[in-house]
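A single protein chain has been omitted from the complex, and every remaining protein chain is retained in its original position.
The letters A and B name the chains in turn, as written, and every chain counts its residues from 1.
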Amino acid sequence: MVRHLITIDDLTEGEIQAIFRVADEFLKDLADPQVPHRVRGAKSEAQGCILATLFYEASTRTRFSFESAMYRLGGQILSSADPKTTSAAKGETIADTVRVLQNYADVLVIRHPCEGAVRVAADYADVPIINAGDGGHEHPTQTLCDLYTLQREKGTLKDLNVLLWGDLRNGRTVHSLVYGLARFGARIIPMPAEGFGLPEHVVRRLAQDYGCTPLSNDEVSRVRGDKFPVDAVYVTPEKPHQRSLFSDVPEKGSEVLKVRLPANALAKIDACYVTRLQRERLPEGEVGADSYPVIDAAFLKDRRYRSSSVMHPLPRVEELGYDLDNDERAVYFKQAAYGVPVRMALIAALLRIRPDLLGQGPPAKKHQVYTQGTLGCENTRCVTGLSSEQRYLEPRFLIIPESDRLLARCVYCEHDMIPEFVGRLSTRKFEPNRRAFTDIPEDLLLFADEEAALRRGCSPVRQKAGG
Amino acid sequence: MVRHLITIDDLTEGEIQAIFRVADEFLKDLADPQVPHRVRGAKSEAQGCILATLFYEASTRTRFSFESAMYRLGGQILSSADPKTTSAAKGETIADTVRVLQNYADVLVIRHPCEGAVRVAADYADVPIINAGDGGHEHPTQTLCDLYTLQREKGTLKDLNVLLWGDLRNGRTVHSLVYGLARFGARIIPMPAEGFGLPEHVVRRLAQDYGCTPLSNDEVSRVRGDKFPVDAVYVTPEKPHQRSLFSDVPEKGSEVLKVRLPANALAKIDACYVTRLQRERLPEGEVGADSYPVIDAAFLKDRRYRSSSVMHPLPRVEELGYDLDNDERAVYFKQAAYGVPVRMALIAALLRIRPDLLGQGPPAKKHQVYTQGTLGCENTRCVTGLSSEQRYLEPRFLIIPESDRLLARCVYCEHDMIPEFVGRLSTRKFEPNRRAFTDIPEDLLLFADEEAALRRGCSPVRQKAGG
Partner (left out) sequence: MVRHLITIDDLTEGEIQAIFRVADEFLKDLADPQVPHRVRGAKSEAQGCILATLFYEASTRTRFSFESAMYRLGGQILSSADPKTTSAAKGETIADTVRVLQNYADVLVIRHPCEGAVRVAADYADVPIINAGDGGHEHPTQTLCDLYTLQREKGTLKDLNVLLWGDLRNGRTVHSLVYGLARFGARIIPMPAEGFGLPEHVVRRLAQDYGCTPLSNDEVSRVRGDKFPVDAVYVTPEKPHQRSLFSDVPEKGSEVLKVRLPANALAKIDACYVTRLQRERLPEGEVGADSYPVIDAAFLKDRRYRSSSVMHPLPRVEELGYDLDNDERAVYFKQAAYGVPVRMALIAALLRIRPDLLGQGPPAKKHQVYTQGTLGCENTRCVTGLSSEQRYLEPRFLIIPESDRLLARCVYCEHDMIPEFVGRLSTRKFEPNRRAFTDIPEDLLLFADEEAALRRGCSPVRQKAGG
């Protein structure tokens, strides 16, 4: 069975750790000073295999990282670096493109400006697809590199305190990362620039799927004082029963911890993950934050940062001081270097060159899929909104039950929406989306609004036929 | 002797079949499920060889197809994907570019927006040149894939009924294809969108060089009724003496065949070759056809399409329904997949890795070449019209004798023109181009108009000196 990596949830924790172990092995060869430079890391495991990169958005760094990894494995590469030279310009759909290109390569690496676009590619592919970034959605291989760096620096991912700085709204590396951190039991402390907090659907999923407990804005503002306004603090218990750890344990010198955090939880920051303003994702007219956080040597003088690894997915602009480059806490160039062994291991896993790293199928989805066609994704950057893709692509959602309503999460871009009404196909009745379901009925219908329900030929529950 | 593939006529039928036999062998390796995925098709025949792609027009698909083929043969690739990054932007000529780049690669694959441009490249190259599409002229490797697909699907090319749908005016894949079909004895039934019929010079050449017999418009309109207006139907006899087959043989249920077609000729369509509107080749202001034909499952319900292979050079836009994707008649993705083994075989032939596939020289041209410099090509998209190329490129024509006149066919873009006058260098006389020549005189002169003749110092035949 062909496996893909579209979101970080496409790998189990065990699979991620298996990939990291192989990455360790590759890294050793790449960096071994005993090995003559010209054969460092030269492998022939992927001999005869071709990896194709298909970048509908500009990137040299990520593309080179994949291509270098494939070469180091002994394989070959096909490059499409420029969105304008692809047949998409002639109006070709993603499904067609991937069904053609899979004849030319054994694994496809795709970057696309639309959220969910690479999931569509995977749905039509017979070869492994790797998401190298889809709009503001996810960037799972960056997350693998980030987690790998953290684990090598700290020995573990569990119980780490990780501060996330900057543009958490649009930074897709951040979205993949928080899910990864949560799954491995690290604590996430978001420190966004004003107005650039984690998107609501990401926050909700952190709580629902990974049991993260958010602090209130008031509590949060006490963590960093008034220097940078922050949106929220999330602490991630490894397991649900550990949730008790996070309440009312006082901590010396930190008001915040009086409220929820465990003793000393924020006295020591294990890593600062800094991100640039994603200027290319701002709506037209928006110019960015008034005061974008800048992390530099002066900032890191605070005792709690004494052993913080400073990370950045790069490229940086001005949010990370050059005066940190020779600081031993700065690991961002190492983080970039780890891109090669981690991607080598991932490619080896997906191509089954290392046959035992991945299970037969992807991790099971916990939620039921909804395909009745009564809902469209409301995210304007979702791939389902592209007119070319609407020729063949049906909207699909996961149904997420909450205590008093159902959410619909787009299968492609993973944005949530709250249908205003729910109905049943068998009764042709609909009612407000205001109650819990213990079991989701097979013939459930979801409607964004009343009009949609009426259009489907349904009538409201407990209203007279004459309306 | 170095061989090139610029038009499909650069290969004999025997050479094409030889390439197909090698492609069969490669395809077997590529698709063999017994061979582990990572070594499928891995060859070392082209080890140490470099193929360079030089695409002055955007394409990922065709470029990847060539590059993948070269990798599968064991060779290496150089890519120039973007027209704007070439030295053509600095004003370099095609002749210079190719004379430099042939030092860096062993075979060059060129796509260019100007018709005839790749022939110019071949004229100056010491390494094999492959035309990957030159404007609206030809795309011979696509044709090899098309013919290969047809032959694999149908077992033969002879006597097939092939309908061509869509933009036959600008689709270069179509122009190469009709010559190929004609040579192998298939029947060509053009079904263009209104105003997008085969160019006049293509029609003329089908008749002159390959003995195709056109039906009249009236006759044709009866083939497909009034659903789509069509320009002409051509039927291709395998040999001239078979022409008698095509007259006055009645056919049940088809009025058209009362006139010219053999019994049952159109009762069974072997293949529908669908093409998109070549929007990028429309003159500014032209928007396309009012009713562009759309081939979908409903359309193909007609009994005559029961076993029609549905082909498309891809990318498709809206002219080919997604509801056909799982129809077993749909072979367009297979057609794309065959691009690799066919191009592997072609490269192996041109590089003489498989030394016996191609003869020493190209097939002989039947017509005499005219280089007196009195004519210029009238095709505005011909490479001879580029100011950069005029620094060194002389217009050259083949002289095509018709029953009552001479045509001049541009050696580069292969457009025909009808010189208004013909003359002789020895007599310095000219006369209207209105008679047959049994032998073309050595000192023949051709003139587009009277002014051109007078400019060359010639005077009209049978007129008094005083005019």
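Heads up, the rule we're going with is that a contact is a pair of C-beta atoms (placed from the backbone, for glycine too) under 8 Å apart; a residue touches a chain by one contact, two chains touch by 3 or more.
Values in this document were obtained by computation on a predicted structure and should not be read as measured data.
**Student:** Using the definition of touch stated at the top, determine which of A:Ser65, A:Ser309 or A:Asn433 touches the missing chain.
**Tutor:** A:Ser65
**Student:** Of B:Gln17, B:Gln76 or B:Ser459, which residue touches the hidden chain?
**Tutor:** Final answer for the missing-chain contact: B:Gln76.
**Student:** Just to verify: which one of B:Leu5, B:Ala18 or B:Ala105 makes contact with the chain not shown?
**Tutor:** For the chain that is not drawn, the touching residue is B:Ala105.
**Student:** Of the residues A:Val2, A:Ala81 or A:Ala267, which one touches the chain left out of the display?
**Tutor:** A:Ala81
**Student:** Touching the missing chain, which residues of chain B?
**Tutor:** So the residues of chain B touching the unseen chain are 45-50, 52, 54, 76, 78-82, 84-87, 89-92, 96-97, 99-101, 103-106, 351-353, 391-392.
**Student:** To test your reading of the contact rule: which positions on chain A touch the chain that is missing from view?
**Tutor:** 37-42, 55, 58-61, 64-65, 67-68, 71-72, 79, 81-82, 276, 279-280, 314-318, 322, 325, 333, 336-337, 339-340
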